[in-house]
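Handing you a structure now.
A protein chain is absent from this complex, but the other protein chains hold their places.
We just call them A and B in the order they show up, numbering each chain from 1.
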Amino acid sequence: MQRVALDPDRLRRELLPIVGERRLSMRASDLASYGRDMWPRLLIGIAAGRLPADLPHVVVWPETEREVAAVVRAARALGAPIVPYGGGSGVCGGTVPVLGGVTIDLKRMAEIRSVDRDSLLCDVEAGANGERFERELNRRGTTLGHFPSSIYCSTVGGWLACRAAGQMSTKYGKIEDRVAGLTAVTGRGDIIHTDGPARALRGPDWTQLLVGSEGTLAVITSARLRVSPIPELRILRGFEIESVAHGVEAIRRVMHRGLRPAVVRLYDEVDTFINHVPLFGRGRGGGAAGDDKGEERDPLERAPEPAAGGGALPEIPPKGDRGGASEGLFGRALSLLSPGAEPARRLAGRLRSGAINAVLSRPRLVNGLAGPLAEKVSRRGCRLIIGVEGARIRTEVEARLVMGELERAGATDLGEEPGRHWLEHRYDVSYKMSPVFRSGLFVDTMEVAATWERLMDLYRAVRQAISEHAVVMAHFSHAYPEGCSIYFTFFAPVVGAEKTYDAIWQAGMAAASRVGGTISHHHGVGLLKGPAMLGEHREAMAILRALKASFDPDGIMNPGKLGLPAALARRA
Amino acid sequence: MNAPVPVAIEDLRAALEAVVGQSHVSRRSLPPRKVPSQARNQITGDDAVRLRRGEPPAIGAAAWLVQPGSATEVAEIVALAGRAGAAVIPVGSGARAAGRDAPAGGRPRLYVDSRRMSHVLHLDETSLVVHVQAGLTALALERILVPRGLTLGDFPPSTLGSTIGGLLAVRTPGKSSARHGTVEDAVLGLSAVLADGRTIHTRVAPRRASGPDLARALLGSEGRLGFITAAVLRIHRRPEARFLAAFALPSLEDALAAVRLALREEAAPAALRVFEGADARAHLGESVCDEEQAVLLVATAGATDLAACDRDLVASAATAMGGAVLDDAVAEKWWRRRTGQERDPQAPPPALQVTAPAGREATVARAVAAAAERLGARARVHVSRFEADGAVEFFTFVEPDGEVAAGERSAAIRAAAEQAAEQAGAILLGSSPPGLEPYERQLERLLDPHGVFDPELTREPA
Partner (left out) sequence: MSDVFSAAAVARQLDDCTYCPKLCRFACPVAEASGHEPYTTQAKMDRLNQLRRGTVAWSAETTEPLYACTGCRQCTTQCLHGNEPGLVLLAGRAAATARGAGHPALMGYPERFRNREQRLADLAREHVAPERFEDSAPVGFWPGCDAIDKGLDDVDAALDLFDRLGAGDVRMVSTGQTCGGYPLLAAGLLDMFRWHASRVATALRPYGTVVVNCSACVYTLRVQYRAEGVPLSSEILSLAEFLARLEFTATDQPRRSVYYHDPCYLARYSGVIDQPREVLSRVVDVVELSGSRTDTECCGGAGLLPKTMPEVADSMARRRLREVAGRGGGTVVTSCATCAFMLRRNAPSGVTVLDLPAAVGAALGDTGAAGRRSGPG
């Protein structure tokens, strides 16, 4: 896309008095870091040697909401777009400055201002890192109960901007269920507060209108969030159930009895096969990425020792050296997904990479085989991880009821181990990104949701759409009384991937909308799902456009996102 | 596209009749919708006054009452209004209809009564979701759900007389249940007609991340941004078991502390109420406690073991704060009134409702009591709807002779009480979030440039 024309000197002159020399940069070297997030389409480009091309004109690091407001007002006067940046962990391209402009990096506003253990409310700035925030809450005997797999690398502001969910959302809710108020700087440059018990104030629920707006209406600078006491009791178990349909029904019954487990994860047959079934007798899978060691990590009390005479410092590899490229594609892929697959991997490694590519370029074939193969080899159905936690007395009662309900629905109790294993490794999946790309594959995820009535249709329709182009597996999680979310993971060769990628998303989103599901449960829209917004909201887009015009009359706030125009508003 | 043809006022009636049929357009006064007796208790203030007098809202010059039978008809009416320069005023159960006469020479008004749009469009028992037209009352919906073992939730009687559309368009924190929140919290999707006659449907899903929750723009907007025609709501199975309990506690503060303690243990009662002493005695009988004491009532419901556990958690908390168990009859009496099986003989509804932030419930109550005392009256209070954010408090003002304050006296005490409550940190019912008026005005201007939903034309036309 074409950057807006901005005079760099004027830009600098306007912004310098606000943030000072040290908290402003126009150096190419700094701007390079702000051109992307974790959108796999961008990573595909990087794998092909193309660095992100859409960069901001300038990045600023404000420290107060007044500075943010001043920056926005200056940007309005200059006709410069504003792009907020938190952890850059989004997977939809939400932080890409498609028209250039001013990237506001929120991370110097990362204070946890207060935590009140009596009212169970906390006040935190938007740039606070998720893991740091949760640890600080823990130190004060509380938890947010919000555990996205990106918790190490995302910010509170990012969560709010995208309507994020954590793995325990069935009990604790998504982020929008935990917010008691926001402070934000609108596209007009006003500092607004949407705090106070929303129920008592008349008019639109501004908190819920800003949460999920992905920077297109305002920059969120801080939030009041509801915290919970640290759970006294946590129970995690694994179950096995005959099929996806049986699993879905079991979960529905649990939810309809008024029970609220914290964790509900049902893996479909392929996912169960790849991640949870020991192949050739070893390993439980789902472990760390590309980890050949196979043993527990050594305690980190000693740095590695170089060989005597080998040099005090590591050796920088020569230009063309790519790590691990010599290993077979499919072998690597398999080993990533299941460390216990050593024999299969060695076997696969011997096959020529051309043959592997040929296989993977027929995903329908693979997908078609995978299901029945999975069932045949494992002769078990689907893995279900369930967790219940909270205040001791009530949790004991609730856990008993949950497990009882599952067993009545035909699930077999596998004990605590699968649950414990899931808990220990629940963030490991992100470590697989690099090894996957290094193997010449790309991986992406599609998370949709629907009411129970439509859920199996959603599963089949989206799975069908994706499996035309990529190997796909799925799990069901984030259950609600009225429905559930489905999380598809898919991978395909990276060569020529951009076309495949776009085709997958176009088909997947269309399928979701067609059967009455939502195009996104918690990852957000960004650039990726912009084209699908009209199908999702149809005429209700009029409300989004009206909100946009109200909050951002000049159209400078994160242009091109949420399916809104990638152009500044024409000034009167 | 052709520009819509303007409609002259003389032709407006004919045009309306063409849409809804002759029998559904009238110049008569709005017929009073029968407000169920159990709902009367909880309607406050002016609405209560009007209702008691049996007065329907008045209709003035250049105004018609229109009763569409479908959302499509509503859309046509709104489009018509736009072309005629008329204003559309939604009428639900009538308790809050804008009853003012149109100013002389003012714009024609179309009072659009949703009573004919009262069907259940789809009952999805698999998902426990119901799709209803906005004119359906909560009571009528319950009557359809209950025989199937389902329910909208444990909402108080004041909720029942309202239409779904009314409950969603007007925010009333008091019309809520401890466990299920307000009816707004049950919304999974909305259909509405915008000022230009377009119909919108927000995406139905348990949860989404596809941008802002657009339905929230309409909920609580009192019909200014769109005319809600249908809603998709979450419903529940009727609980396996119910338990009731009542406790007398040494003071209001102790009772509130007991509630907080129980909620911290994650008790999830279906309904919860704390009466300060005088209010308890007025509602439940003089023998229930002394004036300085307080009464805590709880109803738990759900899977049997869990409901019993919740009851026990509240009981432990009450005991820990010095509470004594009251006879079963007390809780049962409260519950019969709460579910509308019996009328509360305490006829005048509370004069004032505020939301007190968490931790300040007692402070707010005491501040209001002090303000009333300064005017020679007494404030009785009960508290319900406990959330992380705060609790809703209901005040009744009583004269020294024991009669409930009325008329100007009531208004004066109420004004003083509101001021005191605000100073103590409470939020008054119906207040707007400060600083956001310009954004709301702009939203209205954009979505309704000709003021179709703004009969008073309170803001400058586009």
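The definition used in the following text is that a contact is a pair of C-beta atoms (placed from the backbone, for glycine too) under 8 Å apart; a residue touches a chain by one contact, two chains touch by 3 or more.
Values in this document were obtained by computation on a predicted structure and should not be read as measured data.
Colleague: Let's see if you follow the contact definition: name the visible chains touching the chain that is missing.
Modeller: Looking at the complete complex, the unshown chain comes into contact with A.
Colleague: With the missing chain put back, one of A:G93, A:P231, A:P435 or A:P493 would touch it. Which one?
Modeller: A:P435
Colleague: Of A:G141, A:P306 or A:G415, which sits in contact with the chain we cannot see?
Modeller: In the full complex, the listed residue that touches the missing chain is A:P306.
Colleague: Given the full complex, what residues of chain A touch the hidden partner chain?
Modeller: 22, 27-30, 32-34, 38, 43, 46-47, 49, 51, 59, 61, 85, 87-89, 105-108, 110, 127, 129-132, 135, 139, 150, 152-153, 288-293, 297-319, 321-324, 427-428, 430-431, 433-438
Assume only the chains that are shown with their structure count from here on.
Colleague: Using mean C-alpha positions as chain centres, tell me how far chain A is from chain B in Å, no decimals.
Modeller: Inter-chain centre distance comes to 37 Å.
Colleague: Across the complex, what residues on chain B touch chain A?
Modeller: 124, 126-129, 170-171, 173, 176, 181-182, 188, 194, 198-214, 216-222, 225, 234, 236-237, 239-240, 260, 264-267, 302-303, 305-306, 309-310, 312-313, 354-355, 357-359, 387-390, 392, 427-436, 438-440, 442-443, 446-447
Colleague: Looking at the complex, which residues from chain A come into contact with chain B?
Modeller: So the residues of chain A in touch with chain B come to 118-121, 162-165, 169, 174, 176, 180, 186, 190, 192-194, 196-206, 208-214, 217, 226, 229, 252, 256-259, 390-391, 393-395, 397-398, 400-401, 449-454, 478, 480-485, 516-525, 529, 533, 536-540, 542-547, 549-551, 562-563.
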